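A single protein chain has been omitted from the complex, and every remaining protein chain is retained in its original position.
Letters A, B and C mark the chains in the order given here, with residues in each chain numbered from 1 onward.
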Amino acid sequence: MIRVGIFGASGLAGGELIRLVVQHPELELTFLGGNASAGRRPAEFHPGLRLDLGLTIEPVSTNLAGRCDVVFLATPATASAELAARLADEVPCVIDLSGAFRIQTPALHDRWYPDVRRAGGLADRFVYGVPELIGDQLPGAALISLPGCFATAITIGLAPLVIGLGLNLKTVVVDGKTGSSGGGLSLRTADLHPLRNGAIAPYAPAGHRHAAEVKDFLERSKPGGIDSLSMSAYGVSHVRGLMASSYVFTDDEVDARTLNRAYLRFYKQRPFVRVRRHNETLIPVPDPQAVLGSNYCDVTVLHDEEGGRIVVLAALDNMVKGAAGQGIQVLNLRFGLPEETGLTMQPVMPA
Amino acid sequence: MIRVGIFGASGLAGGELIRLVVQHPELELTFLGGNASAGRRPAEFHPGLRLDLGLTIEPVSTNLAGRCDVVFLATPATASAELAARLADEVPCVIDLSGAFRIQTPALHDRWYPDVRRAGGLADRFVYGVPELIGDQLPGAALISLPGCFATAITIGLAPLVIGLGLNLKTVVVDGKTGSSGGGLSLRTADLHPLRNGAIAPYAPAGHRHAAEVKDFLERSKPGGIDSLSMSAYGVSHVRGLMASSYVFTDDEVDARTLNRAYLRFYKQRPFVRVRRHNETLIPVPDPQAVLGSNYCDVTVLHDEEGGRIVVLAALDNMVKGAAGQGIQVLNLRFGLPEETGLTMQPVMPA
Amino acid sequence: MIRVGIFGASGLAGGELIRLVVQHPELELTFLGGNASAGRRPAEFHPGLRLDLGLTIEPVSTNLAGRCDVVFLATPATASAELAARLADEVPCVIDLSGAFRIQTPALHDRWYPDVRRAGGLADRFVYGVPELIGDQLPGAALISLPGCFATAITIGLAPLVIGLGLNLKTVVVDGKTGSSGGGLSLRTADLHPLRNGAIAPYAPAGHRHAAEVKDFLERSKPGGIDSLSMSAYGVSHVRGLMASSYVFTDDEVDARTLNRAYLRFYKQRPFVRVRRHNETLIPVPDPQAVLGSNYCDVTVLHDEEGGRIVVLAALDNMVKGAAGQGIQVLNLRFGLPEETGLTMQPVMPA
Partner (left out) sequence: MIRVGIFGASGLAGGELIRLVVQHPELELTFLGGNASAGRRPAEFHPGLRLDLGLTIEPVSTNLAGRCDVVFLATPATASAELAARLADEVPCVIDLSGAFRIQTPALHDRWYPDVRRAGGLADRFVYGVPELIGDQLPGAALISLPGCFATAITIGLAPLVIGLGLNLKTVVVDGKTGSSGGGLSLRTADLHPLRNGAIAPYAPAGHRHAAEVKDFLERSKPGGIDSLSMSAYGVSHVRGLMASSYVFTDDEVDARTLNRAYLRFYKQRPFVRVRRHNETLIPVPDPQAVLGSNYCDVTVLHDEEGGRIVVLAALDNMVKGAAGQGIQVLNLRFGLPEETGLTMQPVMPA
């Protein structure tokens, strides 16, 4: 059994990690860390979780040498930056769910995460990326940074164009729509149910740091692949799941058949990416409700001939493939387990 | 009192028209028309409506000469095309809420409404447009076609750029998000609550006829203003209200201050368009929940310098400013009443 | 014009009062009071509200002598208790929306509102009650206490049995279901959208102070009418509107026809109470969505022969008939205006 610790155990992402670790046949939960929550039981914060976990949340200062084979940081970026510096020497593997180590280019990082100071050289030691793209870097990795929820969907959506087909994308306009769970459980008036239900909330109408993250990564993976990428993000009236729509303009020649084949080929061996036709089931897909609770990312590519553009839609559960589930997927690859271990749960739909 | 008739009285738009006519001090409801619903009381179809209206739904074949000063067609486009041909000679004014007469260019109409045959010459006699832009054509008009719900929001959002500032827009990418009331009450499995709640449904992922309508209108209003306009539309998990996001690329010089001033100036005298700053209230705006039940259209313009684009957000209640309310607004202007008569109801929020 | 002041102008009930005062033809808004919000514009707190009100929120300590003919207290019960004591001498009429003066029996008040101290004799000077029942006490009243949202629905539901038919109700079991707006905008983790959406939250599973209020009132109105009344309350997954179900056991003889006639007769002259048959429209009624945004209370009575009980269902909009709208209704009666003045807005449905 691989011994797992989780920092940020009282938050939403921490709770989702507990859920998935509990369901995983090869993992043993040996540490839960929190500050304000230290000394309390995880079920106090996670109403659905089985009640007999037998663990109490411990202070984050607890030394984990010899107690954990891997730890997840489900903490704010500022806390993750500090914890990673310490834990790098304490446990064999650290997987960070925050934005602290996602953007590798220092100037870009400083612009989008001005409050997050990273210890010298630490950022360069992190492996970052969607596991479908950087899986070969994971076995044995000591420090891993998980992509943001939107960044995961956008990257999975664009990679077959940029990396698979080698297109040059002149302009990419991303419109992101997400449920309220993306904002966690911080107390903000605008996130109270009366104001959030029924909303279309343009919370990041002219720029989002997940777009910077995608550009930084894809530019390293395939220099010159994308000229311009802009993004706007909206909160809509459900809880779990997001959709990233990428509207792509290119001068390269493409057609619908080539596109669809390229996507199918690119993700042929990837169990968690499902390339789907828009009308193959009784609701239009992709739709995040069709992946709810699962680690799937559903992708559809369309050629809008009249609009002169490619439309790429990618939907995932921001708590699973966009956070905790992708964390387990990465853990599996890091420790040499089959990629799907503990992640075979099917979508819970309708819900 | 102006005598009003409504065709399609048992549908959602018909019900909303009844609501607004009942609340209007200068209107008298004298006819409700329906086919399957003929002989029944409107309250059977509209659970909220006051119970003592004293009217029964009559067959659509009823002759209205001398009974109505104006009729609304809240009917499907095919039915509207037929009814308009007949009623043009029967009543002084016909206001059509369907898409039958929105696109004036015949080839474009035939492409998006292949089933809707319009009697020879009839389409040319219709006045079409958002009343904020074509108000001077309304007094005394005999035939009026109301813009679609998304078309209203997009046009209100783009007009200050194209008409007000005279910019040339190279590329406009529209992302539309709407609630389920936009689909009416037809029985479709995908619209049942279990499948529609929690959805982000890409029902028109690569093209929407409201975009064609906007292009057709703006090209007539300001030839050459827009080079390319594409659209994708999504159903999200609420009932009433929509947002149209227009991502605009232009080679012309603009800055945030110029943009904001241009919008304020353009809509200075227009009571139903509110130009708002994104962060002026406790939720980000525009948001359709902040106009629910009212005839307002809220608009915000942002300059995304890094993305090299203008972001225009427009939110409205698709049942009111996107349909019945705009119909009453147009009626007011047609009959010389003050524009706000009967439309001063404030948004019902939170709801 | 009657000059109106509102305390608690930044809260949900305060915002709803502003909405209704703005829509009312005989009222003029002359004062908005708040503490933390003093100096700010109401539109900062009420995203939907028209932007040009021309009023700024003032400190609650402002002297209102000569400025207001009536003030509403949309403040917490502790604040209302203090404000009422002061304002009783300052303005001709005070209408309190809080629970401070609802329960007149001192011991019962102290039990349910232990923190709310009422100045000596002040409570006895308040007129309390649903205006349908105590309307004759309102003209010229100086101090008025509005019933709670659930209390309004329960009282309207039970009054035809207790007062109209003079039945003795052995056991009344009330099950209340409400949307999230009932909880206001206080920052509580359980009220964040991710935890409140999809919930059936038993927040008051074995007792609710609105039940105490109803018992206190009905016992005064009709001593011995009800032997036992218990209540449980739940938050469900919408925002606005509530339903109170009263399951009534009596040894007196009744049948369905008698019941239905009694309800129709009891509310015959009351414009805001609609006695409805359960299956008279395309959804089962009463349903709070069918009164949304309006001042209606819909009531249905059923005789469950097999269960040996009477089922009374009452639905209303907790923000309107359950709070601000009832406040305006009471104001109308207090100042001799027709009861429906400014309250003729029809339900906004679907929403």
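Convention: contacts are C-beta pairs under 8 Å (C-beta built on N, C-alpha and C of every residue); 3 or more make two chains touch, one makes a residue touch a chain.
What you see is a predicted model, and the numbers here were worked out from it, not measured in a lab.
Shown as candidates are C:S10, C:S98 or C:S245; the residue that touches the absent chain is C:S245. Only one residue from B:N197, B:T281 or B:T300 touches the chain missing from this view: B:N197.
Interface note: of C:R50, C:K177 or C:R274, the residue touching the hidden chain in the full complex is C:K177. Note that of C:A38, C:V236 or C:V254, the residue touching the chain absent from this view is C:V236. The missing chain lies against subunit A, touching residues 12, 15, 19, 22-23, 43-51, 181, 239-240, 274, 276, 280-283, 285, 287, 289-294, 344-351. Remark: the residues of subunit B touching the chain excluded from display are 12, 179-181, 183, 185, 187-189, 191-198, 238-239. What subunit C contributes to its contact with the hidden chain is residues 171, 173, 175, 177, 179, 189-190, 194-195, 197-203, 205-207, 228-232, 234, 236-243, 245, 247, 249, 278, 282-289, 292, 300, 302-304, 306-309, 311, 313, 315, 350-351.
Heads up, the rule we're going with is that only the chains that are shown with their structure count from here on.
With centres taken as mean C-alpha coordinates, the chain found closest to the middle of all protein C-alpha atoms is B. The greatest number of inter-chain C-beta pairs in contact is found between A-B. Between subunit B and subunit C, the centres computed from C-alpha atoms are 36 Å apart.
Between subunit A and subunit B, the centres computed from C-alpha atoms are 38 Å apart.
Residue positions of subunit B touching 2 or more other chains, listed in rising order: 239-240, 282-283, 285, 287, 289, 292, 350-351.
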